[in-house]
Each structure stands twice: as structure tokens, then as C-alpha cells.
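Below is one structure, written out as C-alpha cells; comments come after it.
Of the protein chains in this complex, all but one are displayed in their positions.
Order of writing sets the chain letters: A and B. Residues in each chain are counted from 1.
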Amino acid sequence: MKYLAIFLVVAVVAVFANLVHESKMLSYLSSDPKVCITCHTMNTHYDTWQHSSHRNRATCVDCHLPRDSFVNKMLAKARDGYHHSLAMTLKTYGPNLRISNDAARRIQDNCISCHRETVSQMLTNSALYDKVEDGRVQMGRPCWQCHRDVPHGTMRNLMATQNNFINKVL
Amino acid sequence: SIKENKAEQQAINAVPGIKDNETRASEWGKNYPRQYDTYMQTRKSEDITDVLKQDPALVVMWAGYPFSKDYNKPRGHYYALEDNINTLRTGAPVDKITGPLPTACWTCKSPDVPRLMKRDGELEFFTGKWAKYGDEVVNTIGCGDCHDNQTMKLTLTREYLKRGLDAEGSLKTADATHQDMRSLVCAQCHSEYYFKKTEWDDKGTKKTAMVVTFPWNKGFAAEKMEAYYDELNFSDWTHQLSKTPMLKAQHPDYETFVTGVHSRNGLACADCHMPYVREGGVKYSSHKVGSPLDNIANTCLNCHKGTEKEFRATIDKKLARKNELAKIASDVLAKAHLEAAKAWEAGATEEEMKAALQDIRHGQWRWDYAVAGHGAFFHAPEEILRTLGGSINLGQDARLKIRIVLAKHNAVDYVAPDFSTKEKAQALVGMDYGKLVEEKKTFLNGLRQEWIKQGEAKGIYDPESRKDMKLKTSYN
Partner (left out) sequence: SIKENKAEQQAINAVPGIKDNETRASEWGKNYPRQYDTYMQTRKSEDITDVLKQDPALVVMWAGYPFSKDYNKPRGHYYALEDNINTLRTGAPVDKITGPLPTACWTCKSPDVPRLMKRDGELEFFTGKWAKYGDEVVNTIGCGDCHDNQTMKLTLTREYLKRGLDAEGSLKTADATHQDMRSLVCAQCHSEYYFKKTEWDDKGTKKTAMVVTFPWNKGFAAEKMEAYYDELNFSDWTHQLSKTPMLKAQHPDYETFVTGVHSRNGLACADCHMPYVREGGVKYSSHKVGSPLDNIANTCLNCHKGTEKEFRATIDKKLARKNELAKIASDVLAKAHLEAAKAWEAGATEEEMKAALQDIRHGQWRWDYAVAGHGAFFHAPEEILRTLGGSINLGQDARLKIRIVLAKHNAVDYVAPDFSTKEKAQALVGMDYGKLVEEKKTFLNGLRQEWIKQGEAKGIYDPESRKDMKLKTSYN
């Protein structure tokens, strides 16, 4: 039992170290979008973003991480980083990733924080109602229900960006 | 610049100061100039398209019912009241109690209606003839139809919609979200209705109200409403030629929309018909409710890739498909009525005709359900084509049955007469069109002018709301 415990601890540490090494995990602390594509699962999203109107306007973390405080940002980063690494290692993800509720909320907050002027009337409108369509996000309706292409386009299968980051067998 | 934007934003958030029961849009507009300006632009949709001319079969199909006199495609909200008053359907009353139509015909034309419902009570509002309120319903569809004057919240000003939704059950009024409200304000008017005869007691006096009611208890589909009406043994009128107890479908826009792909993807009417537009740094809702095709860039292309040309082509194709089946159905049904008339003439019995008339009733109902919502070919193309397929089948079934009856009464070779123009069709059903027009003109120059003056005198009428109005009708 004792050996098993020690073995397990060592195994977990080893797996983690390997993970840290292989996935360049420490680089997650940066906000360079290239960091995200240390995993090929993020290639499609990188690629679509890179071809989008937001390429020069917002980086991954500008949308995906909280921008209200540094602490929240780092906490979210740690949580996501852990979650994504685990999914990557265990291959629990499918061909189409889906935004989590928590992440959706963060993104919407970020859209609004950059575009507050533009959407001020919408915010005023929505403030009148308690019952909204999509409780996950501020305003009750995701911006990307209308702005469907911002910034990843509508087709986001992990294999959708032809030949760029993944090889097709022939 | 950013500075400008901030200023504009403050203006838009000004606290409203709109009186209770204010029905004049220009008064609301003082606080909301952008919304008012765009709202006033609904007058740009001013052309009259005479549907009876486009498909004269309709005159035959509606014989004995006001729609056979005059029926046009919808124009902008700016014209709602005007068209209601000008149409030959509302006839030529000479005082407050002459018909032909009931007060209910004002229901969807003006914010004066919720005002009157509040003042007189809903049942009193629905009692009496249309002319009763000619000097009270004086402003066309306006802010008060959709907004709360205190908060500007979207609000349902018609109780019958709430009753309809609750009876149908898939979206209870109490559960409506913000996004739902962006459709439901439209559903107050853009829905199929009938007038439910309701006896009531006005402090001892027995009165009869004709209450606008949505036939939704069994569901929104054509078959479900049909079952509802059949169960009540309801009919809008008895057909002049075929003697069928008929149903009339009016604009089931909301009911059909919910079956379509856009509704299933969470869109609301306002998303396409009142898209956000940007002025300076701020987005607001365009109140120019009209064809989204006037502004494809802000509607379709906001969500879809492609060019305006492609979207127009797609929509044209959908329209052509609907028109193809609708034309077949109306031709079949008009013939069915004429053939039934011949059968009666040849001596057919009620017993012989019963099954055929039931088919006509159901077949024409389905056709009407499919075409009366002018946008349904786009909102719900599959549901519309399915319904038209059923309509054609029932119409032809009726004709088969009638043909057997004709054979038994020695008229197997009967060929229905030509109804290929509006004039021919009107002659067929014996309508004195010239007289209708004359009477109408007398009314328009007489009583109608009184109404305007009285509205003005009462201080409820908004002259702005008819600024530069030109008389456009199908008959002038």
C-alpha cells in the first residue's frame, strides 16, 4: 500500500513534469497567442483568428481571460490550463470543441468592455428585463449569435483549416 | 470622435416623460428622435399591390365575404389605419351604427385601441359596429402599441394575445424572455384570428361582443387550428356559390415563423425587421419596419456570408416555389366552388354534397393559412409547401366528389366558366363593384372627414401621422 502510494505520487509528478515539458506549459503565463497553439488542438482557432478582423485588435487572452483584475486572470488561466492539459492528455475532447459556460461569460464581458460605446443602447434595453434567453452571458444574448464569424468563423472543426497544422494522410 | 459619441449616448438615455394614454407618436418621438425618424420612414413603403388582380381566383374563393371586394399586399405601418379606412372591405357606414363590420376591425391598426380598451373595458370595445370608434381611433400603429410609456419596455397591449399564448402552452406569457418579446409585440397583430361571439352583461343590458381571439388551443399548425374550428362548428361565412361553411385565415405570421429555421435558431422578428443600425458610436433599433431586403447588409449579411445578389436569388426561388403551388391550389379551389354551385343548381342534395363541402372548407383553409402570411414563404418555406400540398389534394378530392354528383344530375360535362381577370370573376359572383366604389367615395368625403375633425377637436389626433398622405387605393 505504502509503495503503491509512493509510486502513485512519483507517477503523478512524472506525468506532470512531462506535461509541463512537452506542452511548454510554463509559457502559458504569457499572453502571446502562439502560446495557445503549443497544442495542435488550438490550431484551427488560431488560424481563424489570425485571418479575422480582430487579428490586430485582440489576442486570445483579450477575449478568453478575465480582464477585470490580474488575480482573476491568473486564476482563470490556471483553471483552464489544467483543464485543457488534462483533456489533451486523456484525449477526452471531440472534433468540435465547445465553449464552456464560464468561458462564454468571460468573452461576452470582454466584447462589451471593448465595445461598450457601441452596445450601450443594447445594454440599456436588456437591463429592463429579468428573463433572458441565455443566462450565461451579460445582456442575455451572446454577441456571436449575430456576429457569427467573429473571430473564428462558423466552421471550427479541429481539422477544418486545411493542411495548415495537421497532416492529411494519403 | 469619442467625445461626440459620449454626448450622443447621454441624449439617448434621457429619462422619458411620456403621458399615460399618449397615442401620438410625434410626442414620444420628442424623446427618441432616431426611433421616430426611422418609424416615420415606413411611409416609404407606399405602393398598393392588388392581390385580387394578381390572382382573380380569389374573388371566386371569397364570394360573399368582404375580402372578395378588395385585398392588397401590406404596406408600411404608416398606412395601417389609412388602409383600414380606405379598403372596400370596411364599406361605407353613414353613422355610428351602420356596418358592415364590427369594432374589432380597428384592433390592429392603432395605439388608440389599447387606450379605448382601458377606458371602456375590453368587452365594450368589442361591441358594436366599426363606425362607433371612427372618431376615437385616429392614429396609425405607433409607439404605444409596443412600448410601456413609463419605462419604454416592450409590452403586450392586447390581452387576447396573452390568452392565446397561455392556451397554446408552448410559451406561456409569464415565461417570455426579452428575446421572445422582440417577436411577441409583433404577434399581437401578425397572427391568425377570429371574432368570438361573446354575450355579456353591461349593468343589466345584454350585449354581444365580437372578441378578437386566437384559435391556438390545439396548436399553431394549420391542421390544429382547423380541428379547433371544427370542434366549435365555427365558420366565418357561408360561401355564396358552393354554400360551404368557410374559414378565413388571416396572416398567421407568428404561427408559421415558429416552425422555421430562423425561429429554431433563436431569432426574433425584430432581428430582421428592426435591425440594429449604427449612428455615431451607438447602435439602436431601426423602426423602419419593412422588408429586410431593403437592408440585406444589416440583416442577412450580419449572420451569413454571401452577396446581396445571392440572397435575393435564394428568396426569389423560395417565392417562386410557393407561388407555383399556391396558384395551382387557388385554381383548383375556385373551380371546386363553381362546380359545386352547378351541382346545387342541377339539383344535388345536402347529403350528396356534404363530404365535398367539408373538403372545400379544409382545402381552402390550408391554402389561406399558407398564403395569408406574406412572409411565410421565407419564414417557413417547408411548412408552407407541405400545407399547400395538402390543400391541393383536398381541393381536388372535393372536385372528384362533386363530379360524381354532377354525373348523377346529368351535368358530367360541366366546365367552370372563365375567371381569369378580376372583372370577369366579380361578374361571375354578381358583385356590383362600381356601386361599392361610389359608396366608399361618399363615405371618404363625408363621415371620414368628420372623424378627423373630431379627433383633432379632442386633441388625440396627431396630424404629423398623416403628413403628406396621398390617397392610394386599389380602386382610385
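Quick notes
The definition used in the following text is that contacts are C-beta pairs under 8 Å (C-beta built on N, C-alpha and C of every residue); 3 or more make two chains touch, one makes a residue touch a chain.
Given the structure is predicted, the values throughout are model-derived calculations rather than measurements.
For the options B:102, B:381 or B:455, the residue in contact with the chain missing from this view is B:381. Residue A:88 is the one among A:42, A:60, A:88 or A:112 that touches the chain missing from this view. Among B:224, B:321 or B:374, only B:321 touches the chain left out of the display.
Of A:42, A:107, A:139 or A:158, it is A:158 that touches the chain left out of the display.
Touching residues on chain A toward the chain that is not drawn are 19, 22-23, 39-40, 88-89, 94-96, 154-160, 166-170. One chain is missing from the display, and on chain B it is touched by residues 264, 310, 314, 318, 321, 324-325, 328, 332, 381-383, 385-386, 388-390, 392-393, 396-397, 399-400, 403-404, 407-408, 412-413.
Everything that follows uses one rule, which is that only the chains that are shown with their structure count from here on.
Rounded to whole angstrom, the centroid-to-centroid distance between chain A and chain B, based on C-alpha atoms, equals 48 Å.
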